[in-house]
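Would you mind keeping the following structure in view while I ask a few things?
Removed from the display is one protein chain of the complex; every other protein chain stays in position.
Chains: A and B, in written order; residue numbering restarts at 1 for each.
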Amino acid sequence: MAAEARGIHRWSGWLFVSPWLFGLALLFVYPFVASLIWSFSEYDLLTSPRYIGTDHYERIASEIVQGKGVGKALWNTFYYAAVSIPLSTMLAICLAVMLNWQVRGQAVFRTLFYLPSMVPMVATSILWLWLLDPRDGMVNGFLSFFYETPPLWFQGIQEGVSISSPFQFGSKDGLTLMSLWGVGNFMLIYLAALGDIDTTLYQAAELDGAGSLQKFRYITLPMLSPIIFFNLILGIIQSVQAFTQVYLVSEGTGQPAESSLLISLQLFLAAFRDLEMGYASAIAWVLFVLLALMTWGLFRSSRNWVHYRGVRI
Amino acid sequence: MNKAAMKWKWMALLCVSGIFLLPLLLMLLASVKPAEQLTSDPYTLLPDRVLLENYRDALEAIPYVKYLANSIVLCVGSVVGTVISCSLVAYGFARLKWRGRNLMFAVMIGTMLLPWHVTMIPRFVLFSELGLYNHLAAIILPTFLGDAFYIFLLRQFFLSIPEEISEAARLDGLSELGIYWRIILPLSKPALITVAIFQLVASWNDFSGPLLYLSDHEKFPLAYGLEQFVSSYADQTHLLMAASVMFTLPMIILFFVAQKSFIRGITMTGSK
Partner (left out) sequence: MARQLPITILLLIAGIVAVWGTTISLTSETPMDREEVVFWHFWSGPDGKVVDDVVRRFNESQKDYYVRAVSMPGNNFDMKLFLSITGGDPPDLINQDDPIVGDWAFRGAIYSMDEIAPLEEVERMRKWLLPSARSLGEYDGRLYAVCNGLDIRALYFNREMVEEALGGPVPVELESVEQLDMISELCTQYTNGQLRQVGYLPDPRRLWAWGPVFGGDFYDEQNGRITAGDEAIISALQWMQGYRERLGAHAVATYRQNDQSLPNKMFPLLAARYAVILDGQWRVRDIEAAQEVSRTKGEPVTRYGVWPLPVVSRQGKNGWVNGNVFLIPRHANNAKGAWEFIKFWTGAEGHEKDAAETCAAGGWIPVSKQVVESIEFQTYLNEHPLFARFVEFAATEQVPTPLVPGASRYYREVNNLVQRVMYDDEVVDLTTELKILEQTMQEHIDRIQGRPSFAEEHADE
């Protein structure tokens, strides 16, 4: 009784959390350990695993060095994340700011902007495969006014955000375009955060003679920085997990020439085409370690640019 | 705000929504075009003639009603499981103090960083050993074990409810479960609706779950049915577009109906 009055709940806390704990053991800890063991074995799900030491990791290392297979997939994922995350962040914030304007029909606009992200990925993929066809697609029909050789999109191996082939958009850029179209979820989160910003800050700035741009730069952005940080991490996780659209636009092969082979597709192929569960587990672990390092690095750097209002998340 | 500025803002919003919605509009237009027009004349916006038959053909190609029913079962089951489990767990993290709470919460955030690939195959092996292969339960049951993202959202929300309310209830002799059920939950309607809608859309679009765990086409949901449709009718864009429109429509309707609560829920979970 006394303990409860003090607010320390010994058992009930664990009890409430127990469904998740059970899930943790079953769906995380066990698979975690199992996949680690498998990553050191040759395993095809049909016969029992056979220990082979670090062979898989050596193979991954050599593929990274050669820039093929897993190496290519990691590069592709990095490129995709590096291009799409900044662009979608900027777009999402812009859209959120626009949707925060007190205009007539605000609710309707909010729905309209969110609509594209409700379309299932399968339908989105079909739609964009059709729109980005280099010959018959509407996008290139529009772009042909500006280009002598219009970009190949899902049939091209080029990387449009590079010095060697600027604006010659290839398969990964097509994926970026798709992700920009589906930016609704991030936009909503920013919208919620915008509503959270203390309006007195803006009023004080206006009294000091600040214009819209300055208000944005010195108030809005810093206030949003924790959310930007949060979405950054979410965005990285999403790029790494992106599967359905990658599979569909590349017909399951990462074509052309492995240019659209993102890491989750590579993992899928290793596991279910090549029947190499051990190798796939090793890839998953390498991925996990890389992500953990990156997240840790981001957390460290966040002290420099993320402005918490005195409260840690 | 002066009238001129408002007008510009309104125009800007209109333009951007136009650009955003253009692909959707094109999809809708393509779904009623006859097949020949798409091949011979891909740039013309308007259809030569409106073919609602495309929808009928698409409907005949897949057992829409059956798949829809399966989707509904999956969605309802998942939403129920998610809302119950995530609210319980979030309550434990937000409204109760216990030793190890912060550590467990950090672990939970950590699991969000885990790519699903690490756990996908072992999970499959586990579920098939449990005899759940080819059962809808394989997809629904895990939702009863919570989801880190929703738990995080709900915890944020629960934290914003004043502690005094709980204190008063405890003094009145209410158990924690009672507080959870009678006080916290009703106060959290917007947040719960948000979580429900997010999970509903996720279940509706979920295709990897059925891909891994279902092999009996009596059990396939619409998302998987659409994917099958894509492979068999890959060269008939008009049918594909019609099927896609039919698939997306329920979600759009849902959003229009629920958008007020949805946006409110998002806004409120954002505030800490």
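Definition applied: a residue touches a chain if its C-beta (ideal position, glycine included) is under 8 Å from a C-beta of that chain, and two chains touch if they have at least 3 such contacts.
Given the structure is predicted, the values throughout are model-derived calculations rather than measurements.
Among B:12, B:25 or B:69, only B:69 touches the chain that is left out of the view. For the chain left out of this panel, the touching residue among B:80, B:107 or B:211 is B:211.
Contact with the chain not shown here comes from a single listed residue; of B:124, B:152, B:198 or B:247, that residue is B:124.
Residues 42, 44-47, 50, 52, 55, 126, 129-130, 133-136, 149, 152, 155-157, 247-248, 251-258, 269, 272-275 of subunit A touch the missing chain (whole complex, contact as defined above).
Residues of subunit B that touch the chain left out of the display are 38-39, 42, 61, 63, 65-70, 72-73, 76, 124-125, 128, 133-134, 211-213, 215, 217-218, 227-237, 240, 253-254, 257-258, 260.
Methods note: only the chains that are shown with their structure count from here on.
Between the CA-based centres of subunit A and subunit B the separation comes to 17 Å, rounded to the whole angstrom. Across the complex, subunit B meets subunit A through its residues 1, 6, 9-10, 12-13, 16-17, 20-21, 23-24, 26-27, 30, 42-43, 85, 88-89, 91-93, 96-101, 104, 107-108, 111-123, 125-126, 142, 144-146, 151, 170, 176, 180, 201, 204-205, 207-208, 223, 226-227, 230, 237, 240-241, 244, 247-248, 251-252, 255-256, 259-260, 263, 266-272.
Every residue of subunit A that touches subunit B in the complex is listed here, in rising order: 4-5, 7-10, 12-17, 19-24, 26-28, 30-32, 34-35, 38, 45, 95, 98-99, 101-105, 107, 109-116, 118-123, 126-128, 130-131, 133, 136-138, 141, 181, 188-189, 191-193, 195-196, 227, 233, 237, 240-241, 243-244, 248, 264, 267, 271, 277, 280-281, 283-285, 287-288, 291-292, 295, 311.
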